[in-house]
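Missing here is one protein chain; the remaining ones are kept as they sit in the complex.
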Amino acid sequence: MPTLNMVQALNLALREEMQRDQDVVLLGEDVGKDGGVFRITEGLHDLFGSRRVLDTPLSESGIAGVSIGMAVYGLKPVAEIQFMGFIYSAMEQLFCHAARIRSRSRGRFTCPIVIRTPYGAGIKAPELHEESAEALFCHMPGVKVVVPSTPYIAKGLLISSIRDPDPVIFLEPARLYRLIKEDVPEGEYTIPLGKARIVQEGNAVTVLAWGSMLQRVLQAAGAADCEIIDLMTLNPFDEETIFKSVKKTGRVVIVHEAPRTCGFGAELSASIAEDAMLYLKAPIIRVTGYDAVMPLAKLEDYYIPDVEKIKRAVNEVLKYY
Amino acid sequence: MPTLNMVQALNLALREEMQRDQDVVLLGEDVGKDGGVFRITEGLHDLFGSRRVLDTPLSESGIAGVSIGMAVYGLKPVAEIQFMGFIYSAMEQLFCHAARIRSRSRGRFTCPIVIRTPYGAGIKAPELHEESAEALFCHMPGVKVVVPSTPYIAKGLLISSIRDPDPVIFLEPARLYRLIKEDVPEGEYTIPLGKARIVQEGNAVTVLAWGSMLQRVLQAAGAADCEIIDLMTLNPFDEETIFKSVKKTGRVVIVHEAPRTCGFGAELSASIAEDAMLYLKAPIIRVTGYDAVMPLAKLEDYYIPDVEKIKRAVNEVLKYY
Amino acid sequence: MPEKIIESFNIKRLEVLDEKGDADASLMPPLSDDEIKKMYELLILSRTFDRYALNLQREGRLGTYASILGQEASQIGSAFAVENTDWIFPSFREMGVYLTAGFPPYKLFQYWSGDERGITPPDNLNIFPVCVPVGTQIPHATGAAMAAVYRGDKTAVLAYFGDGGTSKGDFHEGLNIAGVFRLPVIFICQNNQWAISVPRERQTASKTLAQKAMAYGFEGLQVDGNDIFAVYKATRDALKKARQGEGPTLIECFTYRMSDHTTADDATRYRSMEEVEQWKQKDPALRLKLFLEKKGLWTEAYQKKIEEESKTIIEDAVKKEEAIQPPQPKDMFTYTYEKLSQRQSRQIKDF
Partner (left out) sequence: MPEKIIESFNIKRLEVLDEKGDADASLMPPLSDDEIKKMYELLILSRTFDRYALNLQREGRLGTYASILGQEASQIGSAFAVENTDWIFPSFREMGVYLTAGFPPYKLFQYWSGDERGITPPDNLNIFPVCVPVGTQIPHATGAAMAAVYRGDKTAVLAYFGDGGTSKGDFHEGLNIAGVFRLPVIFICQNNQWAISVPRERQTASKTLAQKAMAYGFEGLQVDGNDIFAVYKATRDALKKARQGEGPTLIECFTYRMSDHTTADDATRYRSMEEVEQWKQKDPALRLKLFLEKKGLWTEAYQKKIEEESKTIIEDAVKKEEAIQPPQPKDMFTYTYEKLSQRQSRQIKDF
């Protein structure tokens, strides 16, 4: 079984799905000959030609809008937005159309698109190249939001996302692209959307995370009696798994890179406060980015939750009995 | 003192601020001769001419972008987006620029714009004319989000927003435009941004709301021993007033129209669960819109929280001691 | 020659049928008498639909409605050229297009009464639901055309939008991509001179809207939008071109919005009655009627007959619509995703 990093795993998923299903086409800026700025689509243009791997003009709203048109016609476009910081101009297409076409047409038309985009901080890239705006998409009924945390998971989730009949925002943690390698089997396997995964069982604290924060959580809490949950799908998220864990541990720490206010951690916390509050032994703590504009490279490490801060939060909730 | 509805109060605020400050200019679709589709700018074109009241092309990203350019040059543009459902194409300008110019230029340039837009449901208007996407803007460090709930407050908050040195998203609850009248003095008064207001004091439950939901909350909980808080500014919100109330009552109900998941209620709930949890006697309940696409007119009343649902939530938290 | 001309353009305007009902034979597209009568009948039907819709709205039986009065030739002339397998992406003011495509009128009333089930197209029609955010449907048309080419279908795609729609970024991005990939898509701009209160010349400084196609490297032309033959011919030619792989076309239908913007608008606030009066002379129905009359195809009796038929169709549609059971609150949830989420499954229990 090949040992792959996330870039390779994603590339493999795309290749296999394109081989399996003629309706899968790729589009985006520089996804063709160049293979994408992170090389996720490397070699696919050679393999499938410019009919199936389309270099588009510099046009994010257009990329989203055209993908939607292709999808309602019957194809399964997988679009790349070069960095999450450039997805904002596609919000109208995603929010007003991708998310609503099934509803607006009462099921006559559907919109099975995947919007892939690298996201998250920690890569010392220029402004707007390190965005974590996942929460915006979680507030859009009709779209799904998926975030892989390892190469193996990335492949399985991407395959599921491509096959999913609804629009999926697929957020790839750029910091992890080449950071971890693991065994990734060739051939088909899927990881269901909407399900979280328990990375480590534990009884004292439930730690919720996704994407690149998961690594840090493991470093910070891997040794403690923590139940570490990787959400994998943020919208719709797996209430069941989370509530079950919280009811067991009674303590919760949530970790994300995005600014605290109205980040996805807020939703998790609120859901727990609503449905599992009576089981709680301690305040729910969020370890997050700050309510400030993401700084450039020299300060970015201060912005992102680090192992120390996560540890402190875990210790904090452990103080309560 | 004139008795005005919210349309008139907003109009008065604009007129007075334009008289006071030459740098205030209005722009947007149909804000000129037509006075805006809700008539908020009625008469201002006659009074101030097309130099200061600019009808723009149909171009929301352009309206936001041009406003930003005017603001960095030194003006104080007040732009109207015709309905909140059309603001999404301006997200990139608001998120990447309005919110960040002060930070990006380390204070050399600032962006004192106000983006006014009618928002919220309950007016039996077509698709996308009843959006409540306030949470998206609360996740943008650098912008402020303001929501008035009565004519008097609308005037005071709009004046403060215009004078505020930072970008303000000013959300006008369309359902309230002509629903309530109250005394609104001529001449200057301001209501500070970032401060909530206690609409009714009480000891048993804290009910948090804003915009048009406030009316319903008053109907539902006006008679009970509820502390009703009108947030007025959502970002940055008044933690102090809220926490103080929660520490007193120990019970919280949050009401908003937007879909539940990742709505602004999530942030309120999470903040409370973080900082005031130990005072809580009951789960924090959110009464919200559903996680579904906002339906058209025939079903909209089922979507929006009604008095019954709010009452039920209040009674629910009262069950806990 | 250091200051040289490197590119030149001409923008044409096409007119076939004049206000007196005379058609230029050299430009007249091939249409049988029956087809021309069918066009006229669709025009009367659309106008009847429109009148009823406005009345129903006034009586509170319909929500906000956007009248098509004055624009029927642009809508029917273009939609008449379309094949059943073609795809159409309308804006919100295209009732004439929907009716020409064969969309059941009762469903259109149902939609405007605030029931999303109304805008579901019948399975045999590739016409998209109404698009409310102006201009945002344009990239969908480009995408559908791209998919059609990918599949090797001989399908062409039409997108409809207004003069105001040309100012949106999505107009630009949608047309630009269509140009780069030379896609079989026709962009029909109904320039009705107004975008709510904003007159055409304050919408953009270009003399024509047709010339905006120059920016995308394909043809743009203006047609008299109140001249059903000109609109039909331009669309037909563009469709042929599209199917031959020769790329997109932008057609500016130069027409006029005779009514208020919608039933929520009052156009007297911003435009003169004289302007409206002048455009009455150019009425698309009158013109076609005169043509038919000159050809001996029109009689008072014929007019009466088709008016009666239209009335019957529309009144039946209203009855049918008003007999429909209102949607169920549960319906809010059912088409968010293919399946309900865990959370939705709990929320739906409220009903």
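When the chains are written out, they are named A, B and C in that same order, and each has its own residue count from 1.
Here is the rule we use: contacts are C-beta pairs under 8 Å (C-beta built on N, C-alpha and C of every residue); 3 or more make two chains touch, one makes a residue touch a chain.
Here the structure is a predicted model, which is why all the values come from computation and not from measurement.
Counted over the whole complex, the shown chains touched by the missing one are A, B, C.
When the whole complex is considered, the residue among A:225, A:291 or A:316 that touches the unshown chain is A:291.
In the complete complex, the residue from B:41, B:56 or B:288 that touches the missing chain is B:56.
Checked against the full complex, the one of C:15, C:153 or C:293 touching the unshown chain is C:15. Considering the full assembly, A:86 is the residue among A:48, A:73, A:86 or A:237 that touches the omitted chain. Among A:37, A:198 or A:224, only A:37 touches the chain that is left out of the view.
One chain is missing from the display, and on chain B it is touched by residues 25, 51, 54, 56-57, 59, 61-62, 64-75, 77, 89, 92-93, 96-97, 101-110, 141-142, 144, 164-166, 194, 236, 238-240. Remark: the residues of chain C touching the chain excluded from display are 2-16, 24, 27, 167-173, 176, 179-180, 182, 202-208, 210-212, 214-218, 222, 247. Interface with the hidden chain, as seen from chain A, comprises residues 29-30, 32-35, 37, 55-62, 85-86, 88-89, 124-129, 260-261, 290-293, 295-300, 302-303, 309.
One rule holds for everything that comes next: only the chains that are shown with their structure count from here on.
Most remote chain with respect to chain C, judged by CA-atom centres, is A.
A separation of 30 Å divides the Cα centre of chain A from that of chain B.
Rounded to whole angstrom, the centroid-to-centroid distance between chain B and chain C, based on C-alpha atoms, equals 36 Å. For chain C, the set of residues touching two or more other chains reads 116, 132-133, 136, 169-170, 335-336, 341, 343-344.
Residue positions of chain B touching 2 or more other chains, listed in rising order: 61, 85, 88-89, 127-128, 261, 290-293.
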